[in-house]
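If you scroll down you'll find the structure; I have some questions about it.
In this view, the complex is presented without one of its protein chains, the others remaining in place.
On to subunit A.
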Amino acid sequence: MILSVLSSFALVSGLMVVRAKNPVHSVLFFILVFCNTSGLLILLGLDFFAMIFLVVYIGAIAVLFLFVVMMFNIQIAEIHEEVLRYLPVSGIIGLIFWWEMFFILDNETIPLLPTHRNTTSLRYMVYAEKVQSWTNLETLGNLLYTHYFVWFLVSSLILLVAMIGAIVLTMHRTTRVKRQDIFRKNALDSRRIIMKEDGRDLSRREAYIYNEYISFGSPRVSGFETSGGALECSLD
């Protein structure tokens, strides 16, 4: 019963991805498809893969989809456009897909289907639980890092290429842009950084008082003589 509930929810959610008017609703139905598929994986006994679906697909991919889709400027008028003009090509693709499904479906459940391919029925053999009880994770690790390590490395290279592509697309030309570290500049030469309200720079006396405020919280001496030599040493 759980199988039928999960798979029907997955199918309906998949349909709603295409048919929802609001793109945000589309992506949320997409997430629902992954949730239901994760449940189906648990039914198949692949507990680790179900969790990986949740972490990777929902937790990373769908969240990033949502980040982008939520920033769209949805004009409701654009949504009610002609969908019938998609019918020829999408109809052909849909029919091809539907025809392929008949090669996979088990004949015993749907006896009324006019197919003659009895040799490709689905058999479910649970060998692993009979001989020795390995967890999913162990099985995956034993295969992925020993016999199929090349595929693992190739997939990591593909992800690296994707990452480099994202960086190249979004990087500014930092070598030619003049940036400044404002705090360092302030520490070195605060007179040029700070401007008074009427647009004048600070005089040396005001700069000295500013420096005192910064260092000690209040000017130590309220009235003092500005002799050139002393100030030049202090504004080092």
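Rule of thumb we're sticking to: a residue touches a chain if its C-beta (ideal position, glycine included) is under 8 Å from a C-beta of that chain, and two chains touch if they have at least 3 such contacts; residues count from 1.
We take it that contacts and distances are computed from a predicted model.
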item	value
"Translation initiation factor eIF2B subunit gamma", "Large ribosomal subunit protein eL14 domain-containing protein", "NAD(P)H dehydrogenase subunit 1" or "Autophagy-related protein 101" - which is the UniProt name of the missing chain	"NAD(P)H dehydrogenase subunit 1"
Residue in contact with the excluded chain [from A:L11, A:I104 or A:L137]	A:L137
Selected from A:M70, A:I104 or A:L160 as touching the chain missing from the view	A:M70
For subunit A, residues in touch with the removed chain	1-4, 22, 24, 28, 31, 47-48, 50-52, 54-55, 58-60, 62-63, 66-67, 70, 106, 108-109, 122-127, 130, 132-138
